[in-house]
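A single protein chain has been omitted; all remaining protein chains appear in their positions.
The block that comes next holds chain A.
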Amino acid sequence: MSQTDPIDATDEMNRTAEQTISTTDGETAEETRSEWVDYDTGGETKLAIKNLDVYYGDDHALKDVSMDIPEQSVTALIGPSGCGKSTFLRCLNRMNDRIRSASINGTVELDSEDIYQDGIDLVELRKRVGMVFQSPNPFPKSIRANVSYGPRKHGDIETGLLARLTGRADPESEEELVKRSLERAALWEEVSDRLEDNALGLSGGQQQRLCIARCLAVDPEIILMDEPASALDPIATSKIEDLIEDLAQDYTVVVVTHSMQQAARVSDQTAVFLTGGELVEYDNTEKIFEDPESQRVEDYISGKFG
């Protein structure tokens, strides 16, 4: 609900425009070639993104991105800060619709159905495409209520007074769901004895895992994760990485990360975005990290450019 000061915004735009020009100047030898991004993923395509452009006001945040994301695999998105990774992720469950200034062109097909066509039920779409945000955002409710929030609101778990009176309430299955979700998010052991405590009392890393658990409880088909391990210690991080690999057995996972090692460890294919919002290279993860086609990608991965 905050509004950007128009003067500031124009300022920002001018600056971004200058920067883009200067980078293109410096990289004239290098440009995105279509064979670098036309990667045939092999598997069944779950999400097909075609010619996606995103503008925030006049700011062109994502430029003509096309890629296929295969089913039951992990796709990593890497790139320097501000290059549009989160923007891209938000397009996949239409969370960008909630940002007033954003306008989106192009198509995103989920199981061959365009999610940007008229008449799409956003509530239904977001049930199928879950999301874990870049900054943890638990509700000011108990830990248990946070995890069971989605299923409750969808009517998968009934806990209301009416349900209890008519005998439809099933506290055991709720208990089971909460436990399973928290266990998968590697949080159960830390919070099992204080499920009724307010989630805002958890540490930042715990909140991050709680948000993962909350997303898992809804049981979506696709899980979008925006830096799910940014506030975690190595042990919790490795648990989350295990979880991501594990999830790929059944789900389609798209994960944004700033850690090359993490991308290399967990993902099947990697997309590299570079400043200005372009997808520079998309390929098998091994290929990206061992022998990228683009010089800029190689520089970025080896830490020379960011």
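Observations on the structure shown:
Keep this in mind: contacts are C-beta pairs under 8 Å (C-beta built on N, C-alpha and C of every residue); 3 or more make two chains touch, one makes a residue touch a chain; residues count from 1.
One rule holds in what follows: contacts and distances are computed from a predicted model.
Choosing from "Thiolase", "NOL1/NOP2/sun family putative RNA methylase", "Phosphate transport system permease protein PstA" or "RsmB/NOP family class I SAM-dependent RNA methyltransferase", the protein name stored in UniProt for the chain missing from the display reads "Phosphate transport system permease protein PstA". Only one residue in the set A:215, A:243, A:256 or A:280 touches the chain that does not appear here, and it is A:215. Contact with the omitted chain, checked across A:70, A:84, A:130 or A:205, is made by A:130. Looking at chain A, the residues touching the absent chain are 1, 93, 95, 98, 122-128, 130-131, 133, 135, 137-141, 149-150, 153-154, 197-198, 200-201, 211, 214-215, 218, 220.
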